[in-house]
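Only one protein chain is missing from this complex, and each of the others stays in its spot.
As written, the chains take the letters A, B and C, and residue 1 is the first residue of each chain.
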Amino acid sequence: MIDKFVPDIDAALEGIGDGATIMVGGFGAVGQPHALVDALGERGLRDLTIIANNAGGDFGGLPKLIAQGAIRKVICSYPRASGKTAFDALYAQDRIELELVPQGTLAERIRAAGAGIPAFFTPTGAGTQLAEGKEIRIINGRPCILETALAAEFALIEAWEADRWGNLTYRRTGRNFNPLMASAATLTIALAHRKRELGAIDPDAVITPGLFVDRIFIAETTS
Amino acid sequence: MIDKFVPDIDAALEGIGDGATIMVGGFGAVGQPHALVDALGERGLRDLTIIANNAGGDFGGLPKLIAQGAIRKVICSYPRASGKTAFDALYAQDRIELELVPQGTLAERIRAAGAGIPAFFTPTGAGTQLAEGKEIRIINGRPCILETALAAEFALIEAWEADRWGNLTYRRTGRNFNPLMASAATLTIALAHRKRELGAIDPDAVITPGLFVDRIFIAETTS
Amino acid sequence: MSETRIKGWSRTEMAARAAADIPEGWAVNLGIGLPTLIANYVPAEREVMFHSENGVLGVGPAPDAGAEDIWLINAGKQPITLRPGASIVGQADSFGIIRGGHLDLCVLGGYEVAANGDLANWSTGKPGEAPAVGGAMDLGAGAKRVWVLMEHTTRDGRPKLVERCAYPLTALGSVTRIYTDLAVIDVTKQGFLLRDCAPGASHADVQVKTGATLHRQ
Partner (left out) sequence: MSETRIKGWSRTEMAARAAADIPEGWAVNLGIGLPTLIANYVPAEREVMFHSENGVLGVGPAPDAGAEDIWLINAGKQPITLRPGASIVGQADSFGIIRGGHLDLCVLGGYEVAANGDLANWSTGKPGEAPAVGGAMDLGAGAKRVWVLMEHTTRDGRPKLVERCAYPLTALGSVTRIYTDLAVIDVTKQGFLLRDCAPGASHADVQVKTGATLHRQ
């Protein structure tokens, strides 16, 4: 019997070590699996590379992990937040690396990794600083940049419903990067809020098919 | 008030003329908007370019349109069917052009057109006849082919539910190419089976957001 | 030319002015900050599909205090509502909507706009400060029309409409219209074209605060 539910967060995070490359779902705080990220922070890891849309913020999760000094490099579109953040402080001291990627290019690079597209051209960013050093080609009269697929060893994502095959649904704007990251990591770990019997999720309503998911931790929430 | 419902098939097909490039949804007969394709066939059009997964088959719709001689060129992955078809006969007489595209590349090229990706690399087809004349690049040690976005003037698609903003859902394997084609055509015409009040489709359940859809014809079916 | 003090449009008036030009049926993305105000001036009966890049089409008005849904935010991370007809997509599809040219319009804030339509709105290039781009470059390159809503000049009076941007670029040649506190200006092949002035302002008043030639209709 396929059963991807894990009993606790330790089992969910097993195998993540120093130097790992980890995708973290979410747009700001919404759709970010805080309990997983917070537990990761308690492990005293070092030299992580994090791929996420945001790095700042005044919530727990990723901003806290950054403050703990666990992260060597962030690949994101928006590291800032209103007010000074732990990221800002480390960045000003040159103690954290930043690869800044336009948000749509970030999403598409992750999707490309999941979909087996090693590289693609995009008009986004052409003629800007973020295109420096990249291959440019004029396609249909428009300058476009060659961007490459962006994969990770682990993805920590937040879902709404889950069944034991790993089928997932998401809730409202909690969807964001989560399905993409589920497809682009070697090992995908989902925090979900509702455990469903196999077959209880309408096949047409599944957003992430089970084959993308390796472990599911059911959060004890009432929301 | 936004209202994309049209009263009849004539209104749905308005503006499609000789020489048009038309995407037709469906995988085989399932998810193909037969009523729209059949009505198109009654217009006596010529020199159409059709983008669809299949060209053969023993159902109405596209195979019938081919038999009527309306089509100059087919871009598809699988023109054959069990038994001889109208396509086979025309092809043997050199009276119809074929651009054969691997099915995943066909899907991805259509998706790319909808998503503003002018070109992408794929390992599919590398080293085969279908790569002849195409740019090849070794990426991560693997030969990949550069493929370009594939758009159309019109898309004829089949959906399950629709509301007046053009939000669509699909039913089971009727989904296939339909959402992709909706995004890749200048004008998208949907045949839908269920008319829904605005707001009656759960926002999380919408597969094709309304902005991709221009006209909706509600089929009189009981299935 | 007399140096009269022109009051100009207020921020809400600027937003209302831009809102008046948005026809029913358009799919529209409103940038973080000032452009977000525009939604307040589009009456619900004029149906406009507001897009938020975190995956919403059909953003409704802000929720009442206490009625926020923790699962519903916009690109500025503010709580939102959905209006009937709304739909949710993931981030790749949301930027497919943007990059694929399916938005009729996006309205962005700006540091500078050049007479050729170049936009600078993401970085002041300050050293030691982390740059942040978000979806600005995708929106700037992808929407069918890009409007910019911004003050006509900087706080110290320098023009923000310029011959050539000094700040790092966001997108090339994409801005088609600019709404400022002083004027509504189209970006045409010939450069800036004045379409409307705030009450009491003349072409000459606006030209003197503009860093490139301001053509007249």
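To be clear about the criterion, contacts are C-beta pairs under 8 Å (C-beta built on N, C-alpha and C of every residue); 3 or more make two chains touch, one makes a residue touch a chain.
Note that this is a predicted model, so its numbers are computed, not measured.
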Missing chain: touched chains present in the view: A, B
Residue of B:Arg43, B:Lys64 or B:Arg80 touching the missing chain in the full complex: B:Arg80
Residue in contact with the excluded chain [from B:Lys64, B:Arg171 or B:Arg196]: B:Arg171
Touch criterion as defined above, residue of B:Gln68, B:Gln103 or B:Thr148 at the omitted chain: B:Gln103
Missing-partner contacts on chain A, residue numbers: 1-2, 111, 113-117, 163-165, 167, 183, 198-199, 201, 203-204, 206, 209-212
Touching residues (missing chain, whole complex) on chain B: 27-30, 53, 77-80, 87-88, 91-92, 98, 100-105, 107-108, 110-111, 122-130, 143, 170-180, 207, 223
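Going forward, only the chains that are shown with their structure count from here on.
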B-C or A-C, whichever has more C-beta pairs in contact: A-C
Length of the line joining the C-alpha centres of chain A and chain B, rounded to whole Å: 33
Whole-Å gap between the CA centroids of chain A and chain C: 29
Per-residue multi-chain contacts in chain B, two or more chains: 115-117, 203-204
Overlap residues in chain C, where contacts from two or more other chains coincide: 82, 88-89, 92, 95, 98-99, 142
